[in-house]
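Have a look at the structure below before the remarks.
Of the protein chains in this complex, one is absent; all others appear in place.
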Amino acid sequence: MTDFPVIYERGQPGRRAAQPPAAPKVDLVALLGAENLRHEPPRLPEVSELDLVRHYTQLAHRQFSIDGNFYPLGSCTMKYNPKVNEEAAKLFSDLHPYQDPATIQGALELLYNLQNHLMAITGMDAITLQPAAGAHGELAGILMIRAYHHANGEGAQRRVVIVPDGAHGTNPATAGMVGYEVQELPTGPDGEVDLAAFKAALGPHVAAVMLTNPNTLGIFETRILEISRLAHEAGAQLYYDGANLNAIVGRARPGDMGFDVVHLNLHKTFTTPHGGGGPGTGPVGVKAHLAEYLPVPTVTKAEAGFAFNYDIPRTIGRLRSFYGNFGNLVRAYTYIRALGLDGLKRVSALAVLNANYLRVKLKEAGLRIAFDRLNMHEFVAQPPDGLRTIDIAKALLDYGVHPMTVYFPLIVKEAMMVEPTETESLETLDAYTAVLQAILARAQADPEYLPNAPYQTPVRRLDEVAAARKPILKHPID
Amino acid sequence: MNIPTDLKYAASHEWARLEGEVVTVGISDFAQDQLGDVVFVELPQVGRRVKAGESVAVVESVKTASDIYAPVSGEITAVNQALLDAPEAINSAPYGEGWLLKIHLSNPAELAHLLDAESYRQVATES
Partner (left out) sequence: MDYTPHTDKDIARALKVIGVDSLAALFADLPEALRSPPIDLPAGLDEVALLAHLRALAAKNCAEGPNFLGGGAQRHFIPAVTAHLAMQSEFVTAYTPYQPEVAQGVLQATFEYQTMMAELTGLPVSNASMYDGASAVAEAALLALRQTGRRKVLVSRGVHPESREVLATYLHAIEAEIATVTLAELTTPVTAVGQDVACLIVQNPNYLGYLEPIAALAETAHAAGALFVAAVEPLSLALLKSPGEVGADIAVGDGQTIGNPLNLGGPSFGFMVVTEALIRQLPGRLVGQTQDVDGQRAFVLTLQAREQHIRRSKAKSNICSNHQLTALMAAVNLAALGPAGLRELATASVARAHQLADALRTAGLAALTDKPFFNEFALPVPLNATVFRRLLAERDIHAGVPVPPEYGLGNAVLLSASELTSDQDIAALVTALREIRARARPLEAAHD
């Protein structure tokens, strides 16, 4: 069996695909100086256009995607990416960020409208569309909270950020990046934050509490109003990680829950494409008292038209170049305009419906359910005794379905987190259940089967230890 | 579970072997088994002064990274450079070739706080 070729192994020296436009001949040495020129050109593939097309088309065939496969990854919200959003994005793809603002009024109006729509959905008073990812939004949020405390003379004393033990890794990583100490909060046996532990952890040394609601177990924090009251009484700011907004979008607003800062993941709730890992987009909404700390610029509307606003008195500064992942902001805007409030409400209702339907079905099929009660848009399951989550995940691959999220959250042993999303049909969920049943049955009959899965994927289980011990991070071209 | 009786242990799964005033430190057989195949070790600078309980090294497997805590206070006199090329020694010989570092003791009284093999066995079983 030969290896699938790397692009550098295709083509022949001297072959080429694209032909740039011609230009007047120039003497580069004279113009740029011999000392500034490189001696050897960079080595790139030398392929014809057909070589190129064959390569990347075949590579695409070695890849699972939402368009091809059911992808119930908990915490990722792998909902269908509407194709009309791509058409919309194309209408705005040629605008230069430094064009005279009079020539981009349509783009600015779109951004302004999107700001308003996202504030309405979240119940917040001001917003930035700049951050390029959820984690980037978290950075913005924590920096704003930090600036707020410093402005109030409490910056030095408030050194700690409280994070539940089930939190996504970006939460403590962000706090650490900004110099905060992280204190973990235990989750109670009911799957919600342990209120007694929370009260004990609060104090004048706490800067912020970062929460997701529903939390990473897929459970709604029913005591959120009390949590937010307690946090504010202790002088802390409350941060909302918007990864799980799909469960409540249109039905409840983090602003009403008492959150001071909210980040959204447009690539989750608002279906901008995941792209194999990015780009994402992570707008951050704030309550009025934090509006003066927002990153610059935002978009404002004045008599003369729409404009970028750099006049934010105590801004934390810029987070990135230009204005944000505009192409994806167009896609998210298009989605919101297609759905309207009724559509968003249907999204959350059916996301929660699908998750609970699948929960019941997978329990019947033989999985253990960590919190066997009404969950929200996702739930945590565990394999039957004696089987490992990693092995079941690998076996699923042979059936053309993507596994659920594995080994997250860390607080449940052998966790399998399942989030079907609202765009999947009940037949798809039934088929997934049948696949799991088949896998569990085969595992019973043949103990060798699971640990050696998958068998039919383009490559089988990989030696990840060797990859880490002796990293090979680029192709050896010579 | 291999727990040599001639060594002392910390509840965080480090072992300590005393030779004169120098303590050699590594991780227990239980710990290396939990971690899985070690891919990388981050070792401290020789000469660094450390306190008991302070994080002094990191042992990485593919899926985890574990902090290693100094079982006693003192000065780091040596680190096991061989691990940089062959971290797998921690898995195959956790008490021998897989040693991590040596500390010159500043406070011998601290040794009394460490666990003996039997007590550590209980800790590991409950983990």
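Every chain is named by a letter (A and B) in the order it is written, and numbering of its residues begins at 1.
Note that in this section a contact is a pair of C-beta atoms (placed from the backbone, for glycine too) under 8 Å apart; a residue touches a chain by one contact, two chains touch by 3 or more.
Since this is a predicted model, take the numbers as computed values, not measurements.
**Q** With the missing chain put back, one of A:Leu319, A:Ala332 or A:Ile392 would touch it. Which one?
**A** Checking the options A:Leu319, A:Ala332 or A:Ile392, the one contacting the hidden chain is A:Leu319.
**Q** Please identify which residue in A:Ala173, A:Ala197, A:Ala234 or A:Ala431 touches the non-displayed chain.
**A** A:Ala173
**Q** Decide which residue listed in A:Leu185, A:Val209, A:Ile312 or A:Ala393 touches the omitted chain of the complex.
**A** A:Ala393
**Q** Tell me which of A:Ile121, A:Ile312 or A:Leu387 is the one touching the absent chain.
**A** Per the contact definition at the top, the residue touching the missing chain is A:Ile121.
**Q** Mind pulling the chain B residues that touch the left-out chain?
**A** Those residues of chain B that touch the unshown chain are 39-40, 42, 60-65.
Keep this in mind: only the chains that are shown with their structure count from here on.
**Q** Between chain A and chain B, what is the gap in Å from one C-alpha centre to the other?
**A** Chain centroid spacing, chain A to chain B, equals 38 Å.
**Q** For the complex, give me every residue of chain B touching chain A.
**A** Going through chain B, the ones touching chain A are 37, 39-40, 60-63, 87-88.
**Q** Can you name the residues of chain A that touch chain B in the complex?
**A** Checking each residue of chain A against chain B gives 407, 464-465, 468-469.
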